[in-house]
Each structure stands twice: as structure tokens, then as C-alpha cells.
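A single protein chain has been omitted from the complex, and every remaining protein chain is retained in its original position.
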Amino acid sequence: MTASAPATPATPASPTASSSSIEAFVEEASAFLDEHATRRPTGTGRVVWGEGEDRISYFGDEPPEVDRAKVDAARAWQRTRHEHGFGWITGPTEYGGRALSPLHDLVYDQLEAGYDVPDTGVISLIGLGMIGPTILAHAREEIKQRYLPAMFRGDAIACQLFSEPGAGSDLANVATRAVRDGEEWVLNGQKVWTSVAHHAELGMAVCRSDPSQPKHRGITAFLVDMSLPGVEVRPLRQMTGGAEFNEVFLTDVRVPDDHRLGEVDDGWRVTMTTLMSERASVGGEGAGPVERAVSRSYLTAMLEAMGLSRDAAARRRLAEVLADLTATGYLNQQSLRTLLDGRAPGPEASASKLMFSHNLAAASHLAAEMVGPRMIAETGDWGTFSWNELLLGTPALRILGGTEEIMKNIIGERVLGLPKEPGTDTKAPFRAPTGEQS
Amino acid sequence: MTASAPATPATPASPTASSSSIEAFVEEASAFLDEHATRRPTGTGRVVWGEGEDRISYFGDEPPEVDRAKVDAARAWQRTRHEHGFGWITGPTEYGGRALSPLHDLVYDQLEAGYDVPDTGVISLIGLGMIGPTILAHAREEIKQRYLPAMFRGDAIACQLFSEPGAGSDLANVATRAVRDGEEWVLNGQKVWTSVAHHAELGMAVCRSDPSQPKHRGITAFLVDMSLPGVEVRPLRQMTGGAEFNEVFLTDVRVPDDHRLGEVDDGWRVTMTTLMSERASVGGEGAGPVERAVSRSYLTAMLEAMGLSRDAAARRRLAEVLADLTATGYLNQQSLRTLLDGRAPGPEASASKLMFSHNLAAASHLAAEMVGPRMIAETGDWGTFSWNELLLGTPALRILGGTEEIMKNIIGERVLGLPKEPGTDTKAPFRAPTGEQS
Amino acid sequence: MTVTTTAIAGAEELEDLRLSVRSLLADKSDESRVREVMESDLGYDASVWRQLADQVGVQSLAVPEHHGGAGFGQVELGVALRELGRALVPGPFFSSVVLGAGALLAAQDESAMAAHLPGIAAGTTLATLAVIETDGQWRTHGFTTRAREDAEASWTLDGEKSLVLDAVGADLYVVAADTPHGPGLFLVESGAAGLEVTGLRALDPTRRVGRLTLTGTPAAALGRPGNGTAALEHLLDRATAALAAEQVGAARACLEMSVAYARQRVQFGRPIGSFQAVKHMCADMFTRLEVAEAAATEAARAVDGLPDAPPAGEAAAVAHAVCSEAFMFIAQQTIQVHGGIGFTWEHPAHLYFRRAKVSQLMFGGPAVYYERLLERWGV
Partner (left out) sequence: MTVTTTAIAGAEELEDLRLSVRSLLADKSDESRVREVMESDLGYDASVWRQLADQVGVQSLAVPEHHGGAGFGQVELGVALRELGRALVPGPFFSSVVLGAGALLAAQDESAMAAHLPGIAAGTTLATLAVIETDGQWRTHGFTTRAREDAEASWTLDGEKSLVLDAVGADLYVVAADTPHGPGLFLVESGAAGLEVTGLRALDPTRRVGRLTLTGTPAAALGRPGNGTAALEHLLDRATAALAAEQVGAARACLEMSVAYARQRVQFGRPIGSFQAVKHMCADMFTRLEVAEAAATEAARAVDGLPDAPPAGEAAAVAHAVCSEAFMFIAQQTIQVHGGIGFTWEHPAHLYFRRAKVSQLMFGGPAVYYERLLERWGV
């Protein structure tokens, strides 16, 4: 038996619903991809110890010029997609979409995974995946026409301006003020943990419009042009040493009322629809450096390279990690199969997210143990010190995009139907948090 | 280096406070023990695989006649102690005590641990350790004179009548009613999880005397003669198969008012003083079958007997268990040293209790893994199926005497000073739980 | 459900099967009935056994059609085993239907299959598998039980087999023994000369265990003597995939029971499920169960050789490890969620706990299943 990574299906599995149109779509998409991209060699999962790039980083953590080049490549590929009708497969035709089903979208993703194309996560994860649908659902017609085509053409990257120093797990605690002034709103406040903001043309800002109402009310959401005066983006350095995130300071930023998303004081509902898409999109698999390292192929090659092939203790720990990793892969495959069958996905996505961070943390600590003292400094040996990047990145996976504690509340309450904690601050009027909170 | 269990000091370590009187006491106690008991051979920690009793049970789980004989032996030894002035070392002389310091008490325990004497836990853990002090603090003079000497002579075993089906973690939720009728109180209700009740002459019952008050008030405590009409003790079979605990049904039990402990409606405070002593006494070490099996000597003999001496995986897991076990032993030794130095013990007792159940569970699962399939049925092989008793007993350690969750609340709030959860039922009048609670 | 003759059941048929088994068990094998029969002499309810055979055909599901079965595979069997595990139904399902029939299939001995599979499928023949010996180790070669062939090419067995599921009452024993050609599997019929069968006190009262002593006991070779290791390895994939289904069925019952209790039990004026300590315990149980469920499902699909499934050896070994750990964890936490009541004999939690430990250990335990997983990958 050859040691290869668990297979990701390169072709969609038995698409039952409207299969004739799907078949034509597969043919069209394959022709497009064959023309504009290179097919990934099969069996790339195989790791030969000491060969290939020695970076195992969950976060970018790259020099700004490298980062910028990747974003440019992403924009270019998104534009190519868009020009050939694959930029927004499910979108309405009046905004440049193809008006096809989510199944077509999924099938395209599956097909594209077989090709070597630029990673467009910087555009798609937040902008197209979460803010696009929010604009579609909650913005005025002229705003949709102005921004949606630009976003799906790769010209406008969008970011979330949600979290604040005082509003982390308790997102409804936002204190950034939005005060109406005629046909404009004046925004003041500080946002934090905004990924992509340093590349973004657009932001979706969640603001406090009426502090006298209970905290889930009195919130209004806006689309903010990031080039407006008063918008300042500062990189936020995370514990890995890189700066994947930003702080965004809003100082007397004047946003036209037509950039409002949804009704005045109804922004919490708007935000919820945005977040619904997030929970599902996090925790997926990819083909990046982390997926390459946290794999059976890499870890078994590592076992051998570290001279531990016959060490029962190391084998046991490796087997524990691989069992969870492989089973989580099965879970993800089954979710995908469910989607491809045209059925609604179950609550397994939240389990998958928790397992994802568990697996990455377990793998990085196991790797550290296999590496031993060479993990404490860069000796130049391939596949040793490089694990630090992942090791230092994994704590974030338990926090960002909803802490594990919040995820478990959601599973407990929404999936299992357990009662909420008695609320203490949902009825009282919101008061903007004061300075002593950090 | 010989494989022996972590040493328990057979002689007290440097008792600094009032050391001359202590020295005389040590001499006296040693003489008493030499005369009435046999010194335990040193090095009894050594386990020879296949030798000795093959029972690894945390709970008694023994046939009633064996159980009864052990209780008789305990009573007899307590009487002998009492007759020679060691029955109640710290007690007031007017009730048969010696009026010596807690340090003398501890020193005696340490000395006695070096001798082979009957286990008096059935008398001392709850009765002498917890209910005796409560009577001393809260009972009327005539009650003290009537019961305390009998208890410390081994004639009266006392039990707690605290928990109820609806009052587990939330002990203040007791629904057993106490209604005053002239100079008597009429008790009605059901108590549960009462260990020792089937041997007890006395019980301390916590009852609801005024349901119109908030739940921590309106509680009154009583001393109940277990031979009174209306007291019915039924064994409660636990998951191990044995019946270490009881349910106690109180039906129109008439208790004289002079058997009340503390003031009317002030029983919660009385109960708290009783429980304070409990938290400290649980989690100690002994020389019973569990301590013999969950030890370095036994587990390493087992590793060898199971042919795993050179199996790195089994060794690693064994080492993890032994590291925690040994370190917990150090923690307990240090607490003891603190006490012997005459200083107040710190919050380490709660950590020790959590570690105790963790260690026993870890050891029993490790043992099950080492034993393998022979754990699924009694094949007659020594040291294999017998681990079931402990395996099935350990879940209780995370629950009885306060669940782990309650222990962690206590550590969080009382030791670390974290805020309590906002209370929802401490102010409202108590309403007796209705039938739908189980 | 009427068992059809197609080889792969659709989603609707699977759901029908699940409901048939569940409603029959809810009717005839609820907890009080399980407790009654687990302490009876026979150890299970013969009428439930019959009804599962006659009304649903559980025993026949995975037996090929030409041997009297329904011709379905592991996926369909898994649906039924989830329900049997959920209700902790005592009886020789696992021993006869999974291990007995599985061994006959794994050994690929056409005449033995023709002779015995119809009876197993009908529930009239009870088969079981005897592999483990007095040292308690699960192995696929190196048996101390010896098979000897006499001049007339008939075989006799000598040795002792321990920890045999449902040994007492079985009609047919598949016994692993060493031969001069290597390990082999042999058929021994109940009542054979020199065969002694003893029941043992078992950890799980819903899963009986016994011992066989074989003294010059006549036996029939099952397949080619020498094929024993290969047949057992193959059987192990099927058996652990089946066990995984049973484990997740039982684990799901534990989670549902815990969640129901956490919603209803009030302490400190609130349902305990509103406390994060309990809520997160349940969420952790859910997470482990979802992963285990996925592993069990994938193992069944793999054993059935579905086109987009992983290799059977990998998926079965992954499921064996993941479902064993998950069920043990969930069974433990079920007691914790229930507090004192969960620790009583009268509460079902301990029966699941016992089953979880037995399931985890019956094919060797963690040391064996983790190592086996690596071996399946050639690591």
C-alpha cells in the first residue's frame, strides 16, 4: 500500500439533481480550466523528506511584497474566472452572476481543486462568501449594482469590521458609534481582528446607532469605502510574529445613508446573516502548507526521518493523531457528499471545526515531540524548526471566528437543544463600555 | 533501587510546636499501640505478582456478613482506643476527650498507620470527623453528654441525611419537611446517597422547616435516632453491583426539639460547618486494596507480568500515570508536613481531590489496556478481571462528596476569587420541588 | 420492511430498515426487558431473536442471496447494528451474524457456507468465533491450539479457547488453530467429542462470554489449512466495521439520554444543561460522536467496496480506534452528566459503560488497534 494522503475527490460524486445540466456545466468548466490553468499532478500528497518548501504556517506571516503579489495573483485569477462566467456562479445575472445552483458552485470548486490556480481566499472567504450575500440581501439597488460586479471581478476586496476590543465573543457589545447627520452617518470607533483589511476596498461595519436600546437592538450596519477620510488600518502583530490581522480606526468617517445595510437599528439581524455563512466556511480542507504537513504522508515520513519507525511510543501517538485526522477527513467528505447530493448539510460542520483545531494542535505538539530539542532553534535541518510556525498558530484556531467556548454553546443550544444561560444583559439598555475594559 | 510504594512517614516529621509534650505523647501512644496492635512489617508496599488478595475495589461491595464483621471490629478497636485515652484526642474532657491539640491527633494517626489495626473509617470519617464537631458546636448540653461519649466509644455510628433526589449538587434544595408539633418535629421526606446509614445509630438530617423563605434559609438540622419509628433504610445498589449507599425514607418521624442542631431555620449554616470538614478529609491516602493496586510497585509488576516491559508505548503510558500519582503523593506529603508544622493547610486539598479521581481513573483504564481482552470476563487469572471493580468505581469519585464541577466552582470562586454566576434562585422563596424532578 | 433482493439499499430503504428494527426493539426489548433477560439463564430473549429474524431478517441481511440471505452488505447491517447497540439487546447477533457468518465468508469455503450460512441467516444456527487463548491476547497466528490431521484426512483439535462470545448455547464454533501448514480455521459442532464449554462471569451482562476446552475434538477444516491468518485479517475488517456501527448506536443513545436529562434536571433553579460545564460536556460528546459516526459509516462503505470509499483496511481500522475511544468517552461522560443517579445500578448508564469497555477491548484493545492502523497503512 502506498503512503498517500487521503484522497480528495477530483471529480464530483454522482450529482443526482438536474444531472444533465450539471454534466454540460462540468464540460464547460473543464474546458475553461484546461485552457487557463495547469492540472495538478496526481499523487502530490506524497512527501519526500527534505524536499519542497519548508514552511508550515497557518497564517501568511510573509513579507509584505510577497503578500501583495499573492493578492494581485488572486485578483487576476478572479477576473479570469469572471470573464468566463465562473466568477459568481450562483449570482443573479443582473450583477454579473450565472444564476446557477449551489450545486454548480460546489462542482466548480471540486473541479478547480484539481488544478494549480492562485489561492483566492483573500477575495472569496469574507468578501464573496459572506459580504456579497449580505449586500444582495440588504443593500439598495444602486449599491448592489455599484459594488457586486466589482467584488466578483476581483476589483473590490471586502472585509468585516465587526469585532472590537470590548466586543469579542460578545459581538453584540459593539461600541463603535454611528450618528446620523442628514443624509450621512458619522462613524467613530475601533475595530479589531479584521483580516484582509489592509487589502480591502470595502468594509462592512457594525455600529451602535442607538445606545438607549437593549444591546442587540440599536445596531446598524454599513458598507464603508475603505478609502474614505478617517479610516485608518494598522497591522496587528500576532504571536507568530506576522501580522495577518489589523486594527481599523474609524474617526469621523462620513458614510452616505444609501450605504446602509438593512434598516436603521436592525443591524444585528443583518450581521447574523453574514455570520451564518462564516461558521460553515471555516474548517474546510485545502492544499496549503499546513494540509501538506498535517497529513499521513508527511507525519509518517517524519517518523522515519527522526529514527522513530520502531519506537512503539511514538507510533502510538502518531496513530492517535492520524486516526482523528483521517476520521475528520471522512466527516468532511460525507458533508461534501451530502451537499453534492443536493441535501442540506447537518450540524457536523461545527464538530468539524472543533476537530480541525484539535487535530492541528495535536499534530504540532506531536511533531515537536518527534523533533525534540531541534525545535528550540533554527539549526537549518528541514522539517524541524519550521513546525514552530504551526505550533504558534494553533492557539488562534481555538479563538478566531468564534472561540471554542462559543462554538460549544452553539452546539449545546442550537444542535442539542440545551437551554441558554439565564441572560443578564439582553434586556437592559446598552451603555457603551468604558475605558476600563480591555 | 527496589520497587516500593511511595513512603508514608511512619514517624512524624519534626513537630516543632510544643515538642516536649508531643514527645511524651508519642511515647505513650507507641506503648499503647505496641501493647494492643501488631506493627506492620516494613516494605509491605512491595507487590509480588499473583500473591495476595485479588480485589481492587474502591467500594466495599462485600457480602453483608463480611461487612458486618468489619464494622464490629471497627467498633471494638475504637472502644479500645477510647479506653486508653486515644478515642477522642482533641475532644473536651467532659465528653470523654483528651483536650489535646490537632497536632497530637495527627501524630497519633501517623503512628497508628505503622500498625495493623482494623479500619475505623465507618465510624470516624463521617461520625467522628464531621458530625461529632457539629454536635459539639451546635447541640444542647444534654445531647452532647448523651451522644458524644457513645460516638467516640464506638457505640454510636452516625451518618449524614443530607442529599435528596432533588438536592444533589444543589444541596440547599432539600425538600424533606420538618413541621413543628409542640415539643417535637415531624419529619417527612427521602434522603439518598447516605453511606453508613445501614450501620448507623444516629443521623444528622437537614430539613425544610419554612418553605416560604429563600432556599438557603428556612432549613433546620436535627439529630435523628435511626431506631425511631418511620425511619426506613433501603440499600441503594450502585453500578459496581454492590450497595455501599442507602436511601433513607422518613415517614412521620417524630424528633424531640432538643435534638435540633442550631437555631430554627438556621440549618444551612450548621450544615456548612459539617461539610467544611468533609472537603478536607476526602482524597487522603490509605493502605487499602486500591492504594495497593494503584501504586508504582503493583503497576510495574503488572507491566512485567503482561509481557510489556520492553513495549515503549505501554511504558510511556505507565510513566504518565506514575508521574501524576507520585507528584500527587508529594502534594499530600507536603500538606501533611504543613499540618505537622502547626501551620494551616492551603487550598491544595481541593487539587488533591481532583487529582485523586483523575489518577484512579487513569490507572484503571491503563490497567484495562494492559490486561486487554481478559478484562471482559473472569478467566481466573490473578490481577486481570479484578480491575473491573475499580474501573466501575472510579466514575463515582468524580461525583460523590461534591461533583468535579462543584469542586471546580469552589476552586474558581473561593481559591482564585473568580465571580460567582449570577444567582437566579437565592432570593426567591423556596418551593418544594415537584414530582417531575428525578 | 420486506427485504428486497437488490444488493444496495437506497436511503429510503435504509430508513425503513432502521425504523423496523427500532420499533420492534422499542416494543419487545425495552430497558426493563433487557435487564430481565440479561439475568436469565439463556441470557437473551429468544422470541426477540426470532422476530428479528422473521419480521425484519436482521440475521440474514449481509448473507449472500445464494446462501439464503438478503444479499445486502455492511452498510445495511450497520443500520441494524446501530439499533441493536442503541438498545443494548442481548443475544448472539454479533457472535453469530457478524463473527460466525463473517468467518465463513472470510474463509471462502463454498461447501461450509452452503451448509451453515442458511441456518445463520435464518437465525436457527448460532455460530461463534474462538480465537483468543489463555494468555488473553488477540492474534491471527501462533496459536497454542493444535489441529492434527489423521490418515483419513479428518482433523482433531487440542487446546483451550478463552473469551469466546456467546460460547454457551452456540451450535457451531469457528476455531483458530495452528496446523503444520500454518494457522487455520476449523468448524466444531456443539456436542462434539472432547468439547467442553463453560460460561464465564462477564463485565457486560448483555454480552456473554465463555471458554472452550478441546481435547481430541473432531473438526472440519474451514477453507485451506494455512489460510487462517489471511481469513482472520479479512474478518477483522468486517467485524470491526460492524462493531463500530454498534458502538455509535450505543453512544448516540448515551448522548440523547444525557441531553434529555440535562434539559430536565433542575439544580440551583436552572436546568443543569444551561450550565456551561454540562453544556460543553454534551457538546464534546456530540463532537466525538459525529466523528465516530463518520468513521463507522465510511468503514461500512469501504467494506462494501463502494467506488468512492477508502480502502477497507484503512477505514475499518480508523473506525475501530475512533469509535472505541468515542464510545468509552461518551459512556463515561454520560455518568458524569447524570451525577449520583447515573452511578446507580438501576440507571442504564453503567450498562453502556460496561459495553463500551468490552467493545474497546474485545479485539485486543488500544495498543492493538492503534498499531494495526499503522500496519494497514504499511507504516
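Letters A, B and C mark the chains in the order given here, with residues in each chain numbered from 1 onward.
FYI, a contact is a pair of C-beta atoms (placed from the backbone, for glycine too) under 8 Å apart; a residue touches a chain by one contact, two chains touch by 3 or more.
Keep in mind it's a predicted model, so treat the numbers as computed, not measured.
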Contact list for the unshown chain, restricted to visible chains: A, B, C
Contact partner of the left-out chain, one of B:Thr80, B:Thr120, B:Thr274 or B:Asn409: B:Asn409
Touch with the omitted chain, as defined above, among B:Asp119, B:Glu291 or B:Glu348: B:Glu348
Contacting the left-out chain in the complete assembly, out of A:Leu236, A:Leu275 or A:Ile410: A:Leu236
For chain B, the residues touching the chain missing from this view: 1-3, 6-7, 9, 13, 296, 300, 303, 309, 312, 315-316, 318-320, 322-324, 326-328, 330-331, 333-334, 337, 347-348, 350-352, 354-355, 405, 407-409, 411-413, 415-422
Footprint left on chain C by the chain that the document does not show: 275-277, 280
Positions on chain A where the hidden chain makes contact: 163, 165-166, 168-170, 173, 192-193, 236-239, 241, 311, 313-314, 368-369, 371-379, 381, 384-385, 388, 391-392, 395-396, 398-400, 403-405, 408, 421, 423-425, 428, 433, 436-438
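Rule of thumb we're sticking to: only the chains that are shown with their structure count from here on.
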Whole-Å separation of chain centres (CA-atom averages), chain A against chain C: 41
Geometric centre distance via CA averages, chain B-chain A, whole Å: 52
Multi-partner residues of chain C (at least 2 other chains): 270, 275, 278, 367, 370-371
For chain B, residues that touch 2 or more chains besides their own: 311, 313-314, 421, 424
